[in-house]
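Yeah, one chain of the complex is gone here, protein chain that is, but the others are all in their spots.
In order of appearance the chains are A and B, and numbering begins at 1 in each one.
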Amino acid sequence: MFQLSNDAKQKVLTELTRYESKQSAVLPALYIGQKENNGHITPEVICELSKVMEIPESQINEVFTFYTMYNKSSIGKNHIQVCRTLSCMLNGSTELTEHICNELHVKMGETTKDGNFTVTEAECLGSCGTAPMMQISKQDGSSKYYENLTNESAMNILRGLK
Amino acid sequence: MSEIITENKTEKKMLNCKINGVALFVKEGSTIIQAMYENQQKIAHYCWHPGLSIAGVCRLCMVEVTGNPRLQIACNTQVIEGMDINNTSAKVIEATKWGLDFHLINHPLDCPVCDQAGECGLQDQYMEFGQYNSEMAEPKTKKHKVVDLGPTVVLDSERCILCSRCVRFTDEVSKTNELGIFNRGDHAEIGTHAGKKLDNKYSLNTVDICPVGALTSKDFRFRQRAWYLKDAETICNGCSTGCSTKVYFNKEGLFRVKPKHNAAVNGYWMCDEGRNTYKFVNKESRLLKSYQFKNNSWGFESMAGAATRNLINIFKTAKADEMALVLTGQQTVEEYEAIVSFFADHLKSKNIFHWNNNESTVNDFDGLLIRGDKNPNTKGLLQVLSKHQISTKWTDLENQLASGKIKNLVVVGPENISVYNDLELKLNLFSKAEHLIYLSSASLPQWENIKTLKYVTVIPLKTYIEKSGTFINYAGLAQKFNKVTTVVSEALTVSEFAQLAKGEELKIEYVVSENLMTSEHQRADQVVLEHRKKNEFVFNRGQF
Partner (left out) sequence: MSASEINTSANEIKYLSEFYHLPEFKTLEGYKKNGGYIQLPKALKMQPQEIIDLVKASGLRGRGGAGFATGMKWGFLPKNNEPRYLLCNADEGEPGTFKDRMMMEKAPHQLVEGMIISGFAIGSKKSYIYVRGEYSDSINALEVAIAEAYKAGFLGRNILGSGFDHDMDVYRGAGAYICGEETGMISSLEGLKGQPKLKPPFPAIQGYLKKPTIVNNVETLAAVKYILRDGAAGYRKYGTEKSAGTKLFSLSGNIVKPGNYEVPLGFSLKDMIYGLGGGTKPGKKLKAVIPGGSSAPVLTADEAERANLDYENLAQMGTMLGSGAIIVIDDSKCMVECLANLMHFYHHESCGQCTPCREGTGWLDKITTSILAGRGRLSDIELLLKVADNMKGKTICALSDAAALPVLSFVSKFRDEFEFYVREGKSKVKGVVYKTPSYQSDHSKLGAH
C-alpha cells in the first residue's frame, strides 16, 4: 500500500494552504506523489493523495491523466525525451531519436534492460534555437536540457550519465 | 420595450426577441437555448441539459444572431432585447452538419446492438442534418467497451461523445464525484478511478441523460427495442415524494421507468429505487385470479368479481364491530374514499386501521429525492380517515384479533411488497381472524410460510399503472395520474371491490359516440404518438 512519508505529507499539506484555493494544490501534490514513488504515479498514489487532501479521487485522476509530465508507468533512472516538433525536426531530431533508440536497443516508450534509460518523444520544449535537443529527467523529478546535439554528443552525454 | 409582468408573480423582466421569425417574449437572463426549449423550438444539442450547468462543448447548438458574423452557441449566449435569432439558415445547417460529422467520425457502428437505437441523439440529428456519405477513411480511435461501471450502469467509451453530462450530474446533482473524464484529446474517456463503482442512489439518471448509448442500464440492456415501446405519464409510487415519471410498455408488459420533468416535485431526476416500480406490475409478479384457503388447502379459483360478489352476504350479515379494515398508504384517494365510506357509512364500522410499515424511518430524507415513507399516499389515507372521523390505534387491532373479536378482516395489501419488510409478520397477525379477505395485486409466496391459516380469500387488485387516481405526497401536493394500460384485466381496483361488495354493479364509463375515438378517450396503449408517425414502419410491423 502506497503511503506518503511524513515529510511528503507535510509538503502536501503546506501546498493546500499556499494558493488561493485548496484545489490549486492538486498539480504540485501530484509532483510530490510522483517523487515519492520513484518517478511515476500509480492508482494507489492517487488514492493516498485523495485521502490526504480530501479531494475526490476522480478529480485528481482527471488532472493526472491530462498532463504529460506525470508518468503513468515506471521510468528508468534517466528519462530521455527528444523534442520532435517542427524546428527540431528540421534540424534532424528524427534521425537523432532513431540513433539513440538503436544504440540503446529500445523502442519509443521502452526502458533499457538495466533500467538506466527510458526514451520517449516530447512536443516542443521551448529550445528551438538550439535544435536538436533533449530533456533528461531523473526519478526525483529534476530535469535538464541538453541542446545543440549531434549523434556523437548525445551518446557521450548518455554514457556520462550511466 | 421590456415590461414587468406582475401577473406571473415574478418580477423578472421579459424581453422581446425573434427566433426563426417568430416573435417571442422571454425572461431576462435566459440563454437562447432556454428560450427555444421553453417555446418548443427545435435546436440540435447534446451537452446542454436544463438541469445541469452549461458546458458548451458539443458545439452543435449553433445559431446566427444578427449583428454578429460569427455563429454563436445558443447555450451560452444570453438573449438581449430585440435579438434576432436564426437556426434555419444555410450557414447554420452547414455548421450543424459538420458538427455532427465530427461527432461521428470515430463513432463505432454499434447501432444493431446498441440499446439507444431509436432514441439516440446521433441518429436523430443525422436524420435531420446529415444523410451524407462519410469521408472518414482512416482507422477509428479505439477505446474500452462494455466497462462495468457499477451495479446499475455499463459504459461503452467508443460510443461516448464526451458531452460531460454524466460527469456534471455526479458533480452537481448527486454530489458523489465518481465520474471524471480522463486523458486528453481524442483519447479522452469517461470513467471512475481505480475500479471505484458508480454506486449512488441516482446513478440511472446518467443513463437517461446520456444522449447516446455510452451509458446503458443493466436492467434494461438488450431487453427491448425503443420503437416497440409506448410511453405514458404517471406518478412513481415508490415513496412519498411522488416524482413524475414516464413508464415504457407494450403488450408484453412494462420495461422501464424514467423521470418526467416536474419543477414542483422532482425537477429532472428520480432515484434508482423508483425505477423498480414497474417490476411488481408485470404479469410475472401478479396475482391473476382469486383463491380461497379453506380446510387446510388453497383452491376455489374464481374470477375477482365473482369472488367479491360471494362476499356480499358476509358483509350484509356480519356485525359492525366484528368487521375490520386495514389500509396501507399505497392506494389512491378515490379508492380510500370508496372503501372507507363503504365500511364507515354502509357497514357502520369504524374499525379501520392504518398499516404503517416504516414508522421509524418515515421522516427520513436524503436531501435530494428519497424519503423514508415508502408509500405514495399516506397523507391521502390520513386525510380520508380524518374526514370520516376514524381514529384508531394499531394495538387495538392486535388486541381484537388476539381476543377473537374480529370475525371478518378485510386487508388491502400493498402492491410494492419489497418495501414491506414486515409482510410475513403481518400476514401471521391477520390470519388470526376467522375470515381474512386479503386484496393484493402481488402474488405472495409468503403464504406458504404461514402455518396458522384458517379461512382466507385472496382477491387480485389492479396496480397504480392500471387505474387513474390521485396521490397526495409528503408536502400535501395532490397529483392526479391517468391509467396507462391494463396488465391483469380480471383484477379489480379497490373502488370496484367496494362497489361490488355493496351489491351494486360496476359502473361503465359512458362515452358520447363523437368523443369515442379522440385521444383523450383512448387508452394510452392505443394512441399513435405524433413523433412516431415519422417512421412509417413502426406500426406496420411485417405488413409491408
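We take it that a contact is a pair of C-beta atoms (placed from the backbone, for glycine too) under 8 Å apart; a residue touches a chain by one contact, two chains touch by 3 or more.
Nothing here was measured: the structure is a model prediction, and the numbers come from that model.
Taking every chain of the complex into account, the omitted one touches A, B. From the options B:Arg59, B:Lys230 or B:Lys483, the residue with contact to the chain not on display is B:Arg59.
Only one residue from A:Thr42, A:Asn116, A:Thr130 or A:Asn151 touches the chain missing from this view: A:Thr130.
Residues of subunit A in touch with the missing chain: 18-28, 30-31, 59, 62-73, 75, 84-87, 89-91, 94, 97-98, 101-102, 106-110, 118-120, 122-131, 135, 142-145. By the touch definition given at the top, subunit B reaches the unshown chain through residues 54, 56-60, 62, 70-71, 76, 95, 98-99, 101-103, 105-106, 135-139, 141-142, 161-162, 181, 183-188.
Please note the rule applied: only the chains that are shown with their structure count from here on.
Look at where the CA atoms of subunit A average out and do the same for subunit B: the two points lie 51 Å apart. Contact residues of subunit A toward subunit B in the complex are 43-44, 46-47, 56-62, 65-66. By the touch criterion given at the top, residues 177-184, 191-194, 196 of subunit B touch subunit A in their complex.
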